[in-house]
Every structure is written in C-alpha cells, then in structure tokens.
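Note that one protein chain of the assembly has been removed; the remaining protein chains are unaltered in position.
In order of appearance the chains are A, B and C, and numbering begins at 1 in each one.
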Amino acid sequence: MAVGPEFRRLEAAWIEGVAAMARAGAQVVVDEVFLGGADSRRRRRRALGGLRVLWVGVRCDGAVAAGREVARGDRIAGMAAPRADPVHRGVVHDLEVDTTHSESMGCARAIAVHVVRSAARLSAGFEGGSPECGPGSPRSGPAAPSRRGPGHSSR
Amino acid sequence: MAVGPEFRRLEAAWIEGVAAMARAGAQVVVDEVFLGGADSRRRRRRALGGLRVLWVGVRCDGAVAAGREVARGDRIAGMAAPRADPVHRGVVHDLEVDTTHSESMGCARAIAVHVVRSAARLSAGFEGGSPECGPGSPRSGPAAPSRRGPGHSSR
Amino acid sequence: MAVGPEFRRLEAAWIEGVAAMARAGAQVVVDEVFLGGADSRRRRRRALGGLRVLWVGVRCDGAVAAGREVARGDRIAGMAAPRADPVHRGVVHDLEVDTTHSESMGCARAIAVHVVRSAARLSAGFEGGSPECGPGSPRSGPAAPSRRGPGHSSR
Partner (left out) sequence: MAVGPEFRRLEAAWIEGVAAMARAGAQVVVDEVFLGGADSRRRRRRALGGLRVLWVGVRCDGAVAAGREVARGDRIAGMAAPRADPVHRGVVHDLEVDTTHSESMGCARAIAVHVVRSAARLSAGFEGGSPECGPGSPRSGPAAPSRRGPGHSSR
C-alpha cells in the first residue's frame, strides 16, 4: 500500500484534530494502523506533545489475522497479513497486547489496569490526578520518566 | 432526551477537534443532530470561527422519519419523530434539503452545486480560491456578507 | 449477469425448501430478484403449487435505484439499474408497489391491506380461513378466480 502526499496532508489534519479534542478535555481512544511504522508514531508523538498518551501495541500473528479476515466476511482478503509486522517496526510501545492467543476482553482489561495504575501513581505524585490518554501537563523536567520506570517512557 | 454537563463537555471537545482538523487543511463534512437546536449551532459557530462553513439543514417529515426508522431494522423506534422539528428550531441554514420527497443523491447534488458555485464566486472575488467547508481566512470586515448575498450569511 | 446450471440447481432446491416450510404451516415472506424474469416466476409457481401465494412486484425506477445503491455505501455500483426492468419482464403480479416515490412503510401497508382483505374474502367464502402467503387448499374450481377479480389472477 503506497501512501501519497494527499494522504499525509489529511493524516496530519486528523492528528491535529484528535490532539485538540484531548487538549479540550476529552479522553480519547485512537485505534490506528501505523502504515509508516516508526514514522507514523513520530508524527503522532510530535502532534500530541504535552498530552499524556499511553501507546499500546496491539499485535496479532499474520496468519491468524488472515484467517480472521476471512471469517469476518466483510474484509478484503490479503490486507492483514502483510501489515501484521511492519506496523510495529521500530515502534516501542508502553504496553503490548497480543490478540493471537488473548481475547479482546483480556486485552482491554490489561490496558485498563495499566491506565488505572498510572493514574494512581500520578495522583500520589506531584503532577495532578489526570489519568492517561487525556489532557495532561506538559512533560517537563527529568523527574517524569523516573516516576514511571523503564518501558513507560513518559508519553 | 436530556443532556448533562458531561455530554456538553465532550461535545465542546469534539467541536474543537473538528475545527482543528479544518484549520489544518482538511475538508470536513460533519453530520450532526442539533439536540439543542439554535444553541447547538451557536456553540459550533463560535468554535468554527474564521472557517468557511456551509450550514446545510437536512429536513425530514417526522412521520416519514419514523417509518424509515422501522424499515431500517437496526434503530430504536421513537427516536426520530420527536426530533424532526426541534433540531431545526431557530436555526437558519445556508441551504436546506428535504429527504421527505427527495432522494439522498438529489440532496447530495444540490449541496455539491452550492459548494462549487460558492467556490467559483470566491475565486472570482478577492478572498482566494478555497472552497467552502475547509479552511478560510477569518471573517473580517463588513464586505463579507454582501459578497455572498442573502441566504448565505457568512459562515 | 449470467447464471449457470449449478445456480439453477441450487435455486430449485431453495424453492422446494421454501415451499416445504409453507406447507408445514409457516407464513413465509420471500424477497427475490427474478434474474430470469417470467421464467423465474414460472419455476416458483410450479414449486409452490397448491399454496396460496401473493405475488407482489416491487418496482423502482432504475436511475433512482442506482442512486440508492451509491447512498447505501455497501453495494457494488451498477448492479441495480440494469435489472430494474428485466426482473419484471413478462411477470403479472397480484399487486405492485413502487418504491420510487413511496416509502417502504407505505408499500408495506398496501401489501398488508391486500393480505387482510384476501383473508376476509376467503373466510367469507368456502375455501377456509387461511390468509395468503401460507398454506392453503389447492386452487380448485372455477369460482376461485372470479372471487378475486381482475389483476389478481395468479398465485
């Protein structure tokens, strides 16, 4: 799948709009396929600057994804498998779930636990009580990453 | 249908986000039910300030809307009819289409013709060539309304 | 659209099954596109022999059908228009509705009125009280057609 300049222009506008919603106080869940891998993430990270973001990688084995594509009945066959890996290439997530062997509900619960814990950690600290995925104070100062520990690199 | 403060908070964030997308260059079509009638529009007009917006009222006779609600099979009965009129109360649109007796395609064509003509008028004027529904220069000065004529009250 | 022998074989099995459901006492509504026009009806009439059937033609202007195909968003464009007329070719229906300018609910009501009246006529006569579209005694004797009048000739 090749992506042209018009796609990039609209993608940029889309991210700007999502960021504005979050800055205005909405808790936003965005479900996207990073067609550009690490570049896709870089563009989003820049646009979402100053917001608390939880980056969750949702993985699925390519062959399993291809089977689900067929089973769903309303998908164009052959879209899922070739993208299963490239969309994660070079992207370090805060949390990864894998739907290959886990139910959607199990993955959702893992994410919810992560969000709740992060919020608790934050309210115990000095940054104020907003949970992740919503508006937050700008990342500022070296203390922030250390509060979260490795693998949770302060987004 | 009663709307609480949390709905209003999210609605405001939503509109901010849509405005940001348009300001970033995307041509956006928003399809909304103005549960608050003229107030809903006022909130949107404020948030979309400086953008060229075409306000299109999509009307449908309440009894016909109720019948379509049943025919669709996936709607909760009784939602459409009581809202058919209130959502337009006190709202003056730039253009109105009525799906009671017009096909969706006919309505879409009427809107498209309006957009194309507005763009042509603009490119012949001094404001530059952006079509409606996208980013525009701020509304500034008394000349704007007169350029567009009646029924197109400068949004 | 060309139809091969395998399609015909499955179509025949399908009609046999629908007829068996009706003979077993179910009131069945079948919504089909007569790709073969009058031949499609002939095959069905033969299989449904002895059952009371209301044949309803559902018409729609080809251009309007094409527009709705686009508006629905999940249809393959170009399927509706070329079939709008051929599917009715040589077929005389008991009742015709036209969705070009009538709402689905209006068409449904016209059909319901027809079914109720036929049932009333039947229960006042000697054929027994079953409404149309369900199991009935075989059409037998010269009185039957005259009770129904012109334009209601074929079940």
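By our rule, a residue touches a chain if its C-beta (ideal position, glycine included) is under 8 Å from a C-beta of that chain, and two chains touch if they have at least 3 such contacts.
This structure is a prediction, so every number in the text was calculated from the model and none was measured.
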item: Shown chains touched by the chain that is not drawn here; value: A, C
item: Residue of C:G17, C:G49 or C:G78 in touch with the missing chain, whole complex considered; value: C:G17
item: Sole residue of A:R9, A:R46 or A:R68 that reaches the chain not shown, by the stated touch rule; value: A:R68
item: Footprint left on subunit A by the chain that the document does not show; value: 64, 67-68, 70-71, 101, 103-106, 108
item: In subunit C, positions touching the absent partner; value: 9-10, 12-14, 16-26
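Everything below uses one rule, namely that only the chains that are shown with their structure count from here on.
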item: Arrangement of touching chains [line / ring / star / complete / other]; value: line
item: Distance from subunit C to subunit B - Cα centre to Cα centre, in angstrom; value: 42
item: Subunit A and subunit C: spacing of chain centres that average the CA atoms, whole Å; value: 52
item: For subunit A, residues contacting two or more additional chains; value: none
